[in-house]
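Quick one: this structure, given as structure tokens, is what I'll be asking you about.
The other protein chains are all here in position, but one chain of the complex has been omitted.
Naming follows writing order (A, B and C), and every chain is counted from residue 1.
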Amino acid sequence: MRYIFVIFSLVLLTFSAGLAQVDTLGVDSILLNIAPPSPISNLTVYDKANDHGHALILEWTPSPDDGAGMNTVMLYEIFRSESPDSPFVNVGSVPLGNSRYDNIGILEKESRDYIPDNTDLYYRVDAVTINPEVRASSEVFGPVRSYSNWFHRGRVPVLLAVLIFGGLMMYFVTVARKGAELYVRPLAGISAVDDAIGRATEMGRPILYIFGLGTADMISTIASFTILSRVAKQVAEYQTQLIVPCYDPIVMTVAQEVVKSSYLDAGHPDAYNDDMVFYITTNQFAYVAAVNGIMLRELPATNIYMGKFYAESLILAETGAVAGSIQIAGTDEVGQLPFFIIACDYTLIGEELYAASAYLGREPIMLGSLKAQDYAKAAVIILSILGIIAANFGLTAFTNIFKVLD
Amino acid sequence: MKRGVPLIITFVVGTVLIFSVFIPPMENLGENFTLFFDIIAVFAFFLGGGNLLRVHLTKLSRRKRDWEYSIVTIVGFFFMLACGLFKIGNPGDISASLTAEGSWFQTIYESMFVPLGSTMYALLAFFVASASYRAFRAKNREATILLLAAFIILLGRTPLGTFVTSWIPDSFSIMQIPNLAIWIMNSPNLAGQRAIMIGIGLGVVSMSLRLILGIERTYLGGDDKL
Amino acid sequence: MNAFTPPLALALVDIGRVISLVLIAGGLLWLLIRAIKLKEVERRVIFLFIFISVAAPILFPTVFKEKATPIVKAVFDKIESLPPGSKVLLSYDFDPAMAPEVQPMADAFSRHCLVKGHKIVYMCLFATGQGQFTRTMENVIRPEFPEKIDGVDYVNIGYKAGNEGVLNVIISDFKKMFPTDVNGVPYDSVEVFKGIRSCKDLDLIISIGGGRPGIKEWVLFVGDPGDVPIATGVAAVVAPQLYPYYPKQLLGLLGGIKGAAEYESELVIHYPRFKDSPTPALLMMGPQTLAHIVIMAFIIIGNVLFIQGRRKEGKQ
Partner (left out) sequence: MKRSTLILMGLVVIVFALSWIFKAISFHGVEEHYVLQGFLVTLAAFLTLSIMSFLYRDNPFYKFAEHLFVGISAAFWMSMGFWSTIVGNLIPRLSEGLSNFFKVHYIPGDYNIFFYIPVILGILLLMRLSRNYGWISRWSLAFIVGTTAGLNFIRYLRSDFINQVSATYVPLLVDWQGIGHFFSNLSLSASGQFIMMLANWVIFLGVMCGIIYFFFSKEHTGMFGRASRVGIWILMITFGASFGYTVMGRISLLVGRITFLFRDWMGLNI
């Protein structure tokens, strides 16, 4: 019922605004006869916490005429000024039923919406009826100032998490550097890579290495670079052929560098040429079409898919199966994991892909960071158990710790 | 210079961005940095285009296998590029939208780009079927679980699932395929997704830290020797 | 197919239905018998079956009734409960390849918002989403809502490169990223944008898509930090991984063509004026059902082969 009334009034409002434009004298007489509403009360204005300044929050008790009678308040208009005497400027409005307005300024000084920091400001809120002429102004509130905060208090839990995790990592990296033996469980997908390269050599067929659609900034792509460097090193040693078609130009440049230095490390810098790693196109399906063609024409012995994959995962993996290649995949794209699991011989699941780069490096520092990750997981398990107990006994204080969304 | 400077850049940029989250006046920093990133990416596209041309021109000049098709790629590339950069056939002036109705760019997009892309994507329907036939076999316990879960969900997505199990009484209604399918999606499936996501979340966090601290540096390529 | 279709055509459709069903069922049975005799099915035969099972119900259409599941209903009810004039953002985060699955959702959302009198802001995170908006414009807004005015009832601000970077900006300032709409009208002159400074001022955001950038970015970069209600329509492939976000970070979700079909039928129930509007998703459920059955049949045939093969090995 209330909405119908609102619609009706809005229609009237637009109608009257239209009339006003055509002829200012022709305003409907009903609209002129509205009695002024009661103003709002208890206006308070305060600085918005945890922000970079230039923002204030207004709160008030709504007008008694909010939602009743013909002098119903339609909206509240907010006015601001830098002194109580100079003219007030309308800075925004909210529909009826509201009792709060966040006056958030923008940073361009020329703009009307700019709110200066550390300056006395005065506010006023008008209760406006259907006829914009009929309104009631509140008392002026002020002076009030907007401040910039140097630290976001609401984000303390996140900062704590950052520090704890960073500390753990530093600790284990130092421990690992000192030479402590760290156990790491084997990953089938990683040991399969070595066998697959051997197989390609025996068959005299190339190895196809695919980054997927990741860009150079994605964590999965970066992990994939490390795996590629290992694969390339072995390929260089065995003198097998390597094909790396790329989707992203930046990934291509990096991959060229990675392969080049792997060939150098393996002692065969002359065997490297820039044609091994090449760009195709930055379009998902054009890229897939081209890679499919490569698979059926070059018949690689092994296809390695490491990185970010989307819908193309199954098209690639099934075409690879048709070509009779051994296929090893790894991705952190949860939606595509099922397809790789089903169509490939070995698959690194999510986090395993990142861990793989640490495995292959076998550098103690990398293994140290894995250990830190495991401790964080143990913390998750403990927190979950505590949390679930708390949740079941109605201890909301505990679960609220995690309400750090803003 | 070749390796030290990049490591310092990564460290500084990374740390500044992490701490900007806690310091409200710096909140816009991440925003601007991502704007920068897009601009850099456009330069990279030109790098890619250059490489593409190089690959196909080499293929053409050396008369490698299938060189004839490289002509198609090169012609297609230049034609589309000309249509796009010069807004050929665009009904408006220079400020008009690139994809305005009637421009050559939009016409090529609709009559070539769209059918090619969607057909390639549609091939998935066939591959989903061939993969199910080839790979869903009850070889061991894990494979059987995979197979059963997939089968129940498939059944639950069709009226057939409702039909074959509608006789089951209400007190055992979880055994009705549609209910079971929803239950699997909302419970074990959810648990699995969540476990993977927590793992990935941690992995990303730890990898990011390794990158910022300069522990992970393969992405920078070789050493100064090169 | 409409009320004036001559009886002969109707009979032909029935005959077609029967023939294709017999063809598929017979073929599958034959393959099953071959499987018992340990004969593998060739890949191309599977492809052919899929083609027939999809093509036949398109030629001879069949419509099934759909009932909205709670997760779909949640989105519908949200749009239904917002007061007229609310600001809804529809983001077309998909390309033509994904369109068959999600375009029906985009059109249904547009219909629903416009009929409720909401103001719509259209944008896209995929460059190619622009072209998809044109489809909605031509198929929904112009023919069904000729009275709605560009800039007043809806506005299209188009595409900006930058993936989540774009979201990162508009969460605090729309104008910075989109100084004008696609027609070059400055931000401040667009009626719809009155009172919208950032995403936080929107009443609802709906991302329609399935890839990256998409709904996940919307949740991480806008929904969570800005506390804005977000709903989505996605390709079936990403729907399961979005369940963890429901209902806390995502108020509802349409998964794949089935979700779209449910939404369409809900729309028709509440608004009889849409009875004759196209319902592509509902029509698409016929091929779906048949193709699902064929795929299940092939899983069974594959396992029959596997069991027979193992039995033979056991005997040797």
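Simple rule for what comes next: a residue touches a chain if its C-beta (ideal position, glycine included) is under 8 Å from a C-beta of that chain, and two chains touch if they have at least 3 such contacts.
It should be emphasised that the depicted structure is a prediction, and the values quoted were computed from it without experimental measurement.
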**OP:** Taking the complete complex into account, tell me which visible chains touch the one left out.
**Re:** A, B, C
Original post:
For the chain left off this view, which of A:M218, A:C344 or A:L360 is in contact with it?
Top reply: A:M218
Subject >> Among C:E66, C:E101, C:D173 or C:E264, the residue in touch with the chain that has been omitted >> reply: C:E101
**OP:** Taking the full complex into account, find the residue in B:I23, B:L47 or B:L160 that is in contact with the omitted chain.
**Re:** B:L47
**OP:** Determine and list the subunit C residues touching the chain excluded from the picture.
**Re:** 1, 44, 47, 50-51, 54-55, 58-59, 61, 97-101, 127, 159-162, 179-180, 184, 186, 210, 219-221, 224, 235-237, 239-241, 244, 248-249, 255-258, 284, 287-288, 291-292, 295
Subject >> Sites on subunit A contacted by the missing partner chain, in the whole complex >> reply: 108, 157-158, 161-162, 165, 182-185, 216-219, 222, 250, 253-254, 280-283, 285-287, 289-290, 292-293, 296-297, 334-335, 337-339, 341-342, 349-352, 355, 367, 370-371, 373-374, 377, 380-381, 383-385, 387-388, 390-392, 399, 402-405
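Just so it is clear, only the chains that are shown with their structure count from here on.
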**OP:** Report back the single chain whose CA centre is most distant from the CA centre of subunit C.
**Re:** A
Subject >> Euclidean distance of C-alpha centroids - subunit A vs subunit C, Å >> reply: 23
Original post:
Distance-wise, how many Å sit between the C-alpha centres of subunit B and subunit C, to the nearest whole number?
Top reply: 19
Subject >> Multi-chain contact residues (two or more partners), subunit A >> reply: 284-285, 311, 334
Original post:
Which parts of subunit C, given as residue numbers and ranges, touch two or more other chains?
Top reply: 43, 97, 240-241
Original post:
Touching subunit A in the complex: which residues of subunit B?
Top reply: 18, 21-28, 37, 41, 44-45, 47-48, 51-52, 55, 58, 65-66, 116-117, 120-121, 123-124, 127-128, 130-132, 134-136, 146, 193, 196-200, 202-211, 215-216, 218-223, 225-226
Original post:
Tell me, which parts of subunit C touch subunit A in their complex?
Top reply: 43, 83-85, 97, 117, 173, 175, 195, 197-198, 211-212, 224-225, 227, 237-238, 240-241
Subject >> Contact set on subunit B toward subunit C in their complex >> reply: 27-28, 30-31, 34-35, 37-38, 41-42, 95, 97, 99, 101, 106, 109-110, 113-114, 117-118, 120-121, 125-126, 128-130, 132-134, 136-139, 147, 150-151, 154-155, 157-160, 182, 185-186, 189-190, 193-194, 197
